[in-house]
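Here the complex is missing a single protein chain, while all its other protein chains stay put.
Letters A, B and C mark the chains in the order given here, with residues in each chain numbered from 1 onward.
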Amino acid sequence: MLVHALLGGVIYGCYFTLIGLGLNLVFGVMRIVNLAHGDVLMLGAFAAFFLFHLVGLSPFIAAPVVMVGFFLLGLPFYYLVVPRLALAKDAEMLSLILFFGIQQIIEALAAIVFGSSERSIPGRVLGVGPFHFLGQTLSRAWVIGAAIAAGAVIALYLYLYHTRSGLLTRAVMASRDEALASGIDIHRISARAFAIGLALAGLAGVFAPFMLGSVTPAMGVSVNLAAFAVIIVGSLGNPLGTVAGGLIYGVGLLLMQTYFSAWADLLPNLLLIGVLLARPTGLLGRRVRLA
Amino acid sequence: MSPEPSSSDRLLAVDRLVKRFGGFRALDGVSFALGAGEVLGLVGPNGSGKTTCINTISGLYPPDGGAVRFAGQTLGGLPPHRRARLGINRTFQSPRPFASLTVRQNVALAAAYGRRHGADAGPADIAALLAELELDGLAERRAEDLNSAQQKQLDLARALATRPRLLLVDELAAGLNPAELARMAERLAALAGGGMALLVVEHLLGFLDRLTDRVIVMNAGREIFEGTLSEATRDGEVVRVFLGGEHVG
Amino acid sequence: MRDFLSVGLPVVAIFALLPLVYANQLLLFNFVLFLILAQGLNAIYGFTGYLPFGYVGFFGAGAYGFALAVMHLAAPPALALLLAGLAALVLAMILTPLLRLSGAYFAIANLAAAQAVYQVIANPALQDITKGPYGVSLASVFAPRASYGAALLILAGVLALVAWLRHGRFGLALQAGRDDPVSAAMAGIPVVSSRIIAWLISALIAGLAGGVFAWHISVFYPETAFDLSTSIFAIVFTLFGGAATLSGPIAGVILLYGLYNLIGISVPQYFQLIYGALIVGLVLFLPRGLASLLQRRGVDVP
Partner (left out) sequence: MAAWQKWWPGLAVFTVVVAGVLAGGARADEAPADIKIGHLHAGSGPYASISMPVYDSLKLWVEQQNANGGAFVKAYGKKIPLKLISYDDQSNPGTAATLTNQLITQDKVDLLVCDSGSVLTAVSVPIAREHKMFLFDPTGTGAAFFSKDNPYIALLADPVSTVWPRYLWEFLKSDAARLGAKRVALLYSTNDFTGTQANSIRAALKEPGSPVEIVFDQGVPTSTSNYSVLIDNIAATNPDMVLELGYVGNDIAFLRNLQESGQKFKGVFTLYPGIETNVLLKNVGASGLAGVFSYVTALGLTLKPEIGMTVEELRAAFEKAYGEGGVEFGWNAIAGHVTGLVIGETLAHADSLSQPDLRRAVFGLSGKLKTLVGTFELRDDGAQIGELTPIGQFDAAGKIAVVYPPEFATAKPVIGAP
């Protein structure tokens, strides 16, 4: 049981890394807490649902379609909202409220358009039968989710560390003011990061029906809570710290399910508070975030 | 480094002060002393540790080594608001007013909280202080609506409202026009004349020259020279450091 | 005190008289409840800049404090109310280390803390104490008139408190610490300890609100007491009116909660949509609240 919880936790946790990845990128670059992240993920899940049931697209093909679509929607959305928000004195706090409003709009529209019933995509679409590894049986969806997450992390890493645009993104992350002073077009870089964040949420959404059983328009809030735990444990604003956060979350959750199942939902919250109090910058954080 | 034989009876005694940020030693064993009514200039290129020195003395940073003694008392980890009540206060390189409060509220708060017990300030005291710093016409304005020079005056007014015995002045002169500079120098000199000790960090050596003849030159967290300003300009190491640095003055 | 007399007392008086002409007393009660919560949130967010996203945690602690006092101690409602406040106060003391965090970190950690308290209270392992997920019924003390009156008393106290914060030395010191903690410290203000006091006051207010809510509603589940939208409402109302003023949060509650109910009753099918759009518009076009419209013109909004 212990081995299964540990191994399963690592695999399952990879998916939670994917859930947190986009949220963290957006925070790191823009200092914006996207409370609608879980709802964007929900939209990705519904996009995959309809692409499968209406057009017959497999999630593996739906994934790039959704990512490109969300990326292209993300750019204008950024310009519509964020520059104006950034003018405010307390933009970081206001972003919480602004994106709560956006979250309400998305959820309301989704409930009106999609209805409120549970939806999913048949598991056989991903292939049949579990994987066997180290003497353990692992869900096929988990392993595929983990592979997708690993691909996304590597792609993001390559973007941030091996492209010019990524270099500029890191410069903005390090200091917005100095980036501005050195002539970087902050909004262009931020819009790109924002759109990538949405695309990553969409990608996570495409696989949500397999990882979470089923999806409904109301699922966003609980996804957000998990995503917060992941990115804060890993360290807010450091996209690669999300990997550590996701793994810790996954392993922790499965250990709790195994040994104290009734308390399992308490874990992410305790983890989050504990890590913040012990290391206010997250496990891999550098920036001083103390008052 | 340099021995200070009579440091224990001076108002402020800084003894081999060390402050590290990660692996970087921003202060690397600085020692000096300052008596009541004295003015000491602190100069050096950017990053030499001047502001860190002020921040450590005023209690914003806990020191990593050495000691700060004030009026015979070792300050240790005493928090800044307690130091303010002991009589240590400061201004900031870029002014830091309480933006949403009025000018009068800014000063009144410092007078109410920053003085030693029993030394309460009446409205008249505050009005006098505002008048002295030419802020009386702005008393009911929000601090965020002031221009930068006015905010510097406010910074000083707020520091003075606590009746400090030691005032740490961090680049107060930058951005002032010549007339304002002259008035500011006069005002600081008068404060010293009244018995206040001043530690003045300044890039504008001309401004410093009107206040004091005694300076410490710092580089890379160390004190490389102590003496008069005119001696300093002839000191080989000082000249090298300044030419190599990005000093404008 | 002048602000309390000119703004606070009329509000209390209006809500004391409205039940005579308007029968949906529960709606009025909810107005009073949000007036209390918005001012409680104002005490911490408006005056120190700390945004407690999990403010509902204190509200829920108060509601359960009240319920436990009634169920296990057979406490009379007045005593149970005090214990409700105490429960929130104790929770706030435990959570004081969160104040070391800032910005979004604080907001999210506080949210997580509220969730954690909810999950503990709703856990079936504690069924004998809290009734776990099965909800509580306080029919024995149900007295809607008395609890409405108690809510008004709490509101009066809270309004007086915030009026004092606005002009008293302590409140100004808090605002100084919010504007610039470093220079506030140099002005001799004990920034950390005064912030903690504001935090405790704010939690106490939410606890009393939770207690009186439990009394008024009398049958509820943990989901009800810890509903996240309670936090969000209090934040949005405060922000909409203008934080760090006395009248701002009042205006915010009356206008926005009024509008909320109008929409809910007239166009229920687009309820959430309109409300979400309203919040987005508010943040983008009026980020410092209604009060800022007047403040910009140099008016000192009470």
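Things worth noting here:
FYI, a contact is a pair of C-beta atoms (placed from the backbone, for glycine too) under 8 Å apart; a residue touches a chain by one contact, two chains touch by 3 or more.
The model shown is predicted, which means the values in this text are computed figures rather than measured ones.
The chain we do not see here touches A, C in the full complex.
Per the touch definition above, the residue from C:L82, C:L255 or C:L286 contacting the chain not shown is C:L255.
As for the chain not pictured, it touches chain A at residues 1, 4-5, 8, 12, 107-108, 111, 113-120, 122-123, 129-130, 137, 139-142, 211-214, 216-218, 222, 254, 257-258, 261-262, 264-265.
One chain of the complex is left out; on chain C, the residues touching it are 6-7, 10, 14, 18, 21-27, 30, 119, 122-124, 132-137, 139, 142, 144, 217-221, 223-224, 227, 229-230, 247, 250-251, 254-255, 258, 261-262, 264-266, 268-269, 271-272, 294, 299-302.
By our rule, only the chains that are shown with their structure count from here on.
Taken as a contact graph, the chains are arranged in an open line, each linked only to its neighbours along the path.
Distance from per-chain Cα centroids to the pooled protein Cα centroid is smallest for C.
Note on chain placement: the centre of chain A and the centre of chain B lie 48 Å apart, centres being C-alpha means.
Rounded to whole angstrom units, the spacing between the C-alpha centres of chain B and chain C is 43.
Separating the CA-averaged centres of chain A and chain C is a span of 31 Å.
Residues of chain A in contact with at least two other chains: none. Looking at chain B, no residue sits in touch with two or more other chains. Every residue of chain B that touches chain C in the complex is listed here, in rising order: 58-60, 79-81, 84-85, 89-90, 92, 96-101, 105-106, 108-110, 112-115, 155, 158-159, 161-162. Put simply, chain A touches chain C in their complex at residues 27, 31, 33, 81, 84-85, 87-90, 92-98, 100-109, 111-112, 221, 225, 228-229, 232, 236, 262-263, 265-266, 268-270, 272-273, 276-277, 280, 289-291.
Those residues of chain C that touch chain B in the shared complex are 169, 172-173, 175-176, 178-180, 182-192, 244.
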